[in-house]
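Complex shown without one protein chain; remaining protein chains in place.
To keep things simple, chains are lettered A, B and C as they appear, and every chain counts its residues starting from 1.
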Amino acid sequence: MNNHAPVPVGVLGASGYVGQELLRLLAGHPAVTVAFATAESAAGTELEGHRLVHVADAPMQRAEIVLSALPHGVSGRYVNEARAVGRRAVDLSADFRLSPEAIYGLTEFARPRVAAAELVANPGCYPTAALLALIPLAQRGLIDSSREVIIDAASGVTGAGRSPRPELLFGEVAEDYRAYSAGNTHRHLPELKASLAREGGYTGDLVFTPHLLPVKRGILETIHVPLTHPLDAGAAVELFVTAYDGEPCVQVLRDRLPSLQDVVYRNRVALGVVSVGEVSRPRVTVIAAIDNLVKGAAGQAIQNMNLMLGLPETAGLVC
Amino acid sequence: MNNHAPVPVGVLGASGYVGQELLRLLAGHPAVTVAFATAESAAGTELEGHRLVHVADAPMQRAEIVLSALPHGVSGRYVNEARAVGRRAVDLSADFRLSPEAIYGLTEFARPRVAAAELVANPGCYPTAALLALIPLAQRGLIDSSREVIIDAASGVTGAGRSPRPELLFGEVAEDYRAYSAGNTHRHLPELKASLAREGGYTGDLVFTPHLLPVKRGILETIHVPLTHPLDAGAAVELFVTAYDGEPCVQVLRDRLPSLQDVVYRNRVALGVVSVGEVSRPRVTVIAAIDNLVKGAAGQAIQNMNLMLGLPETAGLVC
Amino acid sequence: MNNHAPVPVGVLGASGYVGQELLRLLAGHPAVTVAFATAESAAGTELEGHRLVHVADAPMQRAEIVLSALPHGVSGRYVNEARAVGRRAVDLSADFRLSPEAIYGLTEFARPRVAAAELVANPGCYPTAALLALIPLAQRGLIDSSREVIIDAASGVTGAGRSPRPELLFGEVAEDYRAYSAGNTHRHLPELKASLAREGGYTGDLVFTPHLLPVKRGILETIHVPLTHPLDAGAAVELFVTAYDGEPCVQVLRDRLPSLQDVVYRNRVALGVVSVGEVSRPRVTVIAAIDNLVKGAAGQAIQNMNLMLGLPETAGLVC
Partner (left out) sequence: MNNHAPVPVGVLGASGYVGQELLRLLAGHPAVTVAFATAESAAGTELEGHRLVHVADAPMQRAEIVLSALPHGVSGRYVNEARAVGRRAVDLSADFRLSPEAIYGLTEFARPRVAAAELVANPGCYPTAALLALIPLAQRGLIDSSREVIIDAASGVTGAGRSPRPELLFGEVAEDYRAYSAGNTHRHLPELKASLAREGGYTGDLVFTPHLLPVKRGILETIHVPLTHPLDAGAAVELFVTAYDGEPCVQVLRDRLPSLQDVVYRNRVALGVVSVGEVSRPRVTVIAAIDNLVKGAAGQAIQNMNLMLGLPETAGLVC
């Protein structure tokens, strides 16, 4: 890889939290170079040494691959422009996640498809953590669909983007904690259900409730899984250890549960599992943690990009 | 009440977070005075204008009522000393919560018993929020015991006390979030189950998972309740509004969900409820928020003390 | 005071952080009642049990006294409307702080004037802390004007108001710390200099540099004072103890320095002073802490209101 010229990469939407993280990670990537980076209100200023241009002026041809962190509803249009001039793309927005045009880029379960893809839809942050926790159980038919899977997820504020909304002010968020989009109304739910059905075959009920944490980055999901038959703590851990054997970006903890500290600034999901006592039917609780900006967005996008370019999967990433 | 001499109150264990909150609230109470306050390593120093004495030197006779914020396992002994010299007591530790000697002081469901009690066991912080959320549903037979009630609770660090444990350092807790005592291993579970059976008649399964939040104070519980029959959002809210009609320290929100901001520094539980969509069987999610140091400890203790002394129930409290 | 009807008070600008704090404090005040409270975008909603009205619809006549937490530049106009119908007022904005029409309400140094005033200009948060620290030294001629007084002040974000500015987002402020308005460009500087000259007779140079802290409330000022002659640590403390003897809202610490914890949610300035070693000319460092929303705004306004109404000075306040 040291003998090749660096691959030129274009970044759309570089001034939001995800876009900034893309530039930060690409700056340390040994085999690529940033061909251009776009922003709207910040156009003309510099970020990580790159002069930002309007997306309408993006020189798509100069990039071999385009990563888009544009907002949902906007991203699709510019990703299509890149593709129209023959460029491959990873779209970090939700615009293609339910579309057959794109490969859904949950890396660990889609390697060959991602490697060959022209267009990868990078998974949402909440679904990434939930899917990596649930697919191994679902694939083995262990989830009892007569009782609901309950997911309580908590995210740091960078997950909500960088627009100045009053409820995201420090004076409101600090020392606070709240649920939002309760009652299964969050826009990530269809993505989560579709992917869990496709990869794990589970089509039962889910209850997904996100919460806003007073931290900058990180997602922790507490996932309550009713089981078809008992699984003691040791067996549950071994199931995940086996399922993710050799995976560079999945950390299965044996003797404690993960917290945000295990994952921030890393392209890693950390998983822990306990068997639930004092109940009459079998169940486990799985804890999954990721950095919403890394494995939940920019990092997984680069992991996918690496596969598409034939580079080592974790080049430029700390797992 | 203005014509009477203030009632002398003794405070055991005044230097922890709960004890400090007791002194802070009693300082603003119009009808009582602090007769003495105890601490061990801080003995001899002043707090809120009171010289702290060792608990072994507490002049129990000088108080008409004793509030104990001593640690679990220690509190019972000194509460018994106070009772041995004829003093009534509110014990904020867990020492009497499962004992027939004491009245369990969940104020809203125990007023006459508390008023007449010699000894009140003040409820734990997690159970207070969960019980106030679940009892109205349980009393009406609405909880489907063939599916588990799932409680994900998140607490600020003052709930863990003031001992210098490494995992409670700012450098560890800030920007972090974690589950602990997962798998139904938390010591509050038996208290919660016993009280829910006694007050609400619910004896089905519960899964209780506490989490540590990077905030100083406040508890938010996300409580997933399977229902025996459907309840739309409006009906669910009205059920709680009716159940708590006239209650000064219960706030039922009609059009949004509560967060810690609604309750910190107040002796209040805030409740919100939503009906869950996209599932095949009926369920609601209830959100309950309290300040762990106020309605979850010192405030509820004073609410109970007021009843025992025949004072207005909310004297000295902001609900 | 218990024999009188409560005094009706009007609150202008109730939905900002200072206005909310006014309503919170007035809710616990034993001798006043809120006649009306205004807000613009939040008009029609309820706050602390009061239906908010547009300021243009404020029934000024119904109040005996009006407290204005409207923005600078807007407040003056409505305060003048209140005065035009014969109402006394405390203006918490900067609009009258340099005006001879108003009494500058630094309570501890203006009691008789405040008590008799028709219009009180409530001091700014930064000047309140700095003045209470510097006036005792200035009055005694101890400040060496051949060297500058250097004030580094740090404030929680509620000092910057509740408008959704991008730089006040949690994602920007958390884990950050910054100076702003450096180089003596902050708008509080003229107020501070004028007041220090008037009350203390000091007309030498000052350098004032504010900083933004990742906390919700509280101001701490580190004030470096060159002295005309040496003052050892004990003498410096005694000077402040003597200067503020009997003051209910000034706490002079003898054996440690104050921090925000000493003052938040209290109408108090906490002061500490040390003699500086390892230098060739005498100087002290004074640390002053206040809650920017209480002694720095709403609390001091109520302290002044109490004086104007002949009520006990600390009624409704925790000092």
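The rule is short, and it goes like this: contacts are C-beta pairs under 8 Å (C-beta built on N, C-alpha and C of every residue); 3 or more make two chains touch, one makes a residue touch a chain.
All values reported here derive from a predicted model rather than from experimental measurement.
J.: Which candidate, C:Pro6, C:Pro71, C:Pro164 or C:Pro214, sits in contact with the chain we can't see?
T.: Once the missing chain is taken into account, the touching residue is C:Pro214.
J.: Among C:Gly49, C:Pro112 or C:Gly183, which residue is in touch with the absent chain?
T.: C:Gly183
J.: Residue by residue, what part of subunit A touches the chain that was omitted?
T.: Contacting residues on subunit A, toward the hidden partner: 2, 27-28, 174-175, 265, 318.
J.: Which positions on subunit C touch the chain that was left off?
T.: Residues touching the hidden chain, for subunit C, are 147-148, 150, 152, 154, 156, 172, 174-180, 182-185, 189, 205-207, 209, 211, 213-218, 220, 222, 224, 226, 233, 257-261, 264, 274-281, 283, 285, 287.
J.: Tell me where the left-out chain touches subunit B, residue by residue.
T.: For subunit B, the residues touching the absent chain are 17, 157-158, 162, 164-166, 168-175, 214-216.
Quick note on the criterion: only the chains that are shown with their structure count from here on.
J.: By mean C-alpha coordinates, which chain is most distant from subunit B?
T.: A
J.: Closest chain to the protein CA centroid?
T.: Going by the distance between chain centres and the overall C-alpha centre, it is B.
J.: Could you put a whole-Å number on the gap between the CA centroids of subunit A and subunit C?
T.: Whole-Å distance between the two chain centres: 47.
J.: Could you tell me which residues belong to subunit B and also touch two or more other chains?
T.: 174-175, in rising order.
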